[in-house]
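Let me give you the structure first, and then I'll get to my questions.
Here the complex is missing one protein chain, while the rest keep their positions.
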Amino acid sequence: MGIQISRLYRRFGTFVALDDVSLTIGDGEFVAVLGPSGSGKTSLLRILAGLDQPDAGSVQRDGHDLLALDARRRGVGLVFQHYALFPHMTVAQNVAFGLRVRPWRLRPKAAVIKASVETLLRKVELDALADRYPAQLSGGQRQRVALARALAIEPRLLLLDEPFGALDAQVRVNLRGWLREFHRSLGITTLFVTHDQDEALEMADRVVVMNRGRIEQIGTPQQIYRQPATPFVSRFIARGQALSGQVQDRHLHLLGQAWSLDGFDTEDAHEMTVHVQPEDIQLAPRYGDGVKAQVIGLRHVAGTVRAHLRVEHRDEPLEAEWNERDWTRHGGAAGDVVDVHFQALTVFGTDREGHVRQRVTIHPPHAGVSVAVGPWRRVEV
Amino acid sequence: MSRHVLPGFRLSTGYTLAVLGGCVLLPLAALVWTACELGPSGWWAQIGTRRVLASLRLSFGAALLAATIDVLLGLLVAWALVRYRFAFRRVCDALVDLPFALPTAVAGISLTALYAPNGWLGSRLVPLGIEVAYTRLGVLLAMVFVGLPFVVRTLQPVLESMEGDLEEAAYTLGASPVQRFFRVVLPLLLPTLLTGYALALARAIGEYGSVVFISGNRLFRTEIAPYLIVQKIDSQYDYRGAAALSAVMLTASLLLLVTMAWLQRWTHRWAVQR
């Protein structure tokens, strides 16, 4: 059953925070809402938590109206971006808070509260720090206290607002895996918002990409990355880079090459956008074959080489990502002119309102012909 | 659907409005009403006398001057307290609040005793030809006294937040200490200084207790406007005259309040930009 969010609207003055947002979350699912700041993801979270109300739309949980419940009866655990731990309470008191404020008929006995706080703190590996104050903890520890505190009320939905936003890069990466495992062991339906692509793609079962209050795409991390539905998703997540060319006779003419636009209705598209991802710009197997590009910058990052390439008709450099080994075999330095192949291009056709109507991934004209493998690499077709 | 997520909106806002309505708006309305009943000519008949005009001139004139002096002294004190560490700094810091917390009448009699011709300072100043007690200088002194903490307390947090980086930036760009002060610090402090000025001014215009003792209330010379209001109520039972004069004072207060709200927005804009 899970949670059905349908057609949420929310505006603040003239700013549209949520624009027709619909989403279904399955029981036990781990969903990431990914978007830049101002995309509406936090608004969505606050509405689910009961800290805000939409202008229109509904949220149902197992067929019941969730919006009708006020925040304190909703059973939604929220972990705030900056944790919002109570500074005047110890770790244990923070975690016990949700149980201690229950109406006394529903309030567990002190001993029971104590036991469940201990259990929770053990789960988040903080049992040794129960009597510390939040200010005496590290960022990662605070985050786990906030998590334990939210879990103490046995929520049926767990919401995390930028869970790693306030942490150091190193702690961040460690906690990702920990949280993923933690979710697996608990099985609570969890929704977290983030602006960090890696975080969303690495952790979530499904990713919801938002931009300007609208959902751009919902899908598994692989789908989002390999088949971005809109130019925005392509740019924001798949690092898609726009190229310009001309359309003639159902072919796209781009940097001296003609690409067949099979399966794409050029008549229907008001505007076309062509994107290429960095890993789809590869070194050509043979000299003189492909597109000429001047290497204007090289950065070596953990086994890969990120090259900035200057090509014709494009003011900004294109970024390409190569295997370090390939680049070493190819040889060269910044300033050299190299030949590159575009392995795949994604073409979006948008209508007058800017909505994406068509999307195809096209392959180079020589694909299937030029399978010739150089001495140092294999071309996958 | 209510957007007020946290509970208690009606209770807290309702109670606030009820208290403000009963304690502030109702009395305010009574004064405005009474003043309006007089009409312009009736109002002028009450205000236009030599005695009242002299008192208004003194109240506003001395208050403007006192607030200016407060800004200069307050900047000095706030600067020293924020920028330098010295013995008894904390005691000095606590002392700044003295005029806030010292009952005005107590301040009034002690200033008078200090500056009276037979007082500890007065006996030294009078031979030099400086008469403070029972003169306009005394009025000024009392007004400076009550206004000082407003300037210091408004400036302190701003000076603290400015400490270091801005001036260091100017320093690395080659500015001399004097340039740093006049080109960086002072322009940034300007809205705060003006807010402090307005606060001190408001307090000085309306001040009664600290001033009436040292002023001596000499006819046409050292009578302040609040003293005349009290006189009209207390010994002449002239409520209309008191209301007319009160209306003038109230208008000045409201104007200052609007100015301060505007200054606050100004300060805020800079705060956001930084």
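By written order: A and B. Residues from 1 in each chain.
As a convention for this text, a contact is a pair of C-beta atoms (placed from the backbone, for glycine too) under 8 Å apart; a residue touches a chain by one contact, two chains touch by 3 or more.
Just so it is clear, contacts and distances are computed from a predicted model.
J.: If you look up the hidden chain in UniProt, what protein name do you find among "Acyl-CoA dehydrogenase", "Protein-methionine-sulfoxide reductase catalytic subunit MsrP", "SpoIIE family protein phosphatase" or "Sulfate ABC transporter permease subunit CysW"?
T.: Record says "Sulfate ABC transporter permease subunit CysW".
J.: Among B:L38, B:L111 or B:L155, single out the residue that touches the unshown chain.
T.: B:L111
J.: Among B:C36, B:L53, B:L98 or B:I130, which residue is in contact with the omitted chain in the full complex?
T.: B:L98
J.: For a quick check of understanding: of A:V76, A:V91 or A:L283, which residue touches the chain that isn't displayed?
T.: A:V76
J.: For chain A, which positions touch the chain that isn't shown here?
T.: 49-51, 71-74, 76-78, 80, 82, 84, 86-88, 97-98, 101-102, 133-136, 149-150, 152-153
J.: What residue numbers in chain B mark contact with the hidden partner chain?
T.: 3-9, 11-13, 15-17, 19-20, 23-28, 30-31, 33-34, 73, 76-77, 79-81, 83-88, 90, 92-107, 109-111, 113-114, 119-121, 144-145, 148, 163-164, 167-168, 171, 177, 199, 202-203, 205-209, 213, 226, 229-230, 233-234, 239, 242-243, 246, 249-250, 253-254, 256-258, 260-261
Basically, only the chains that are shown with their structure count from here on.
J.: Could you give the separation in Å between the centres of chain A and chain B, each centre being the mean of its C-alpha atoms?
T.: Computed from C-alpha means, the inter-chain centre distance equals 56 Å.
J.: Help me check something: in the complex, which residues belonging to chain B touch chain A?
T.: 1-3, 5
J.: Which of the residues in chain A come into contact with chain B in the complex?
T.: Residue positions touching the partner: 50-53, 71.
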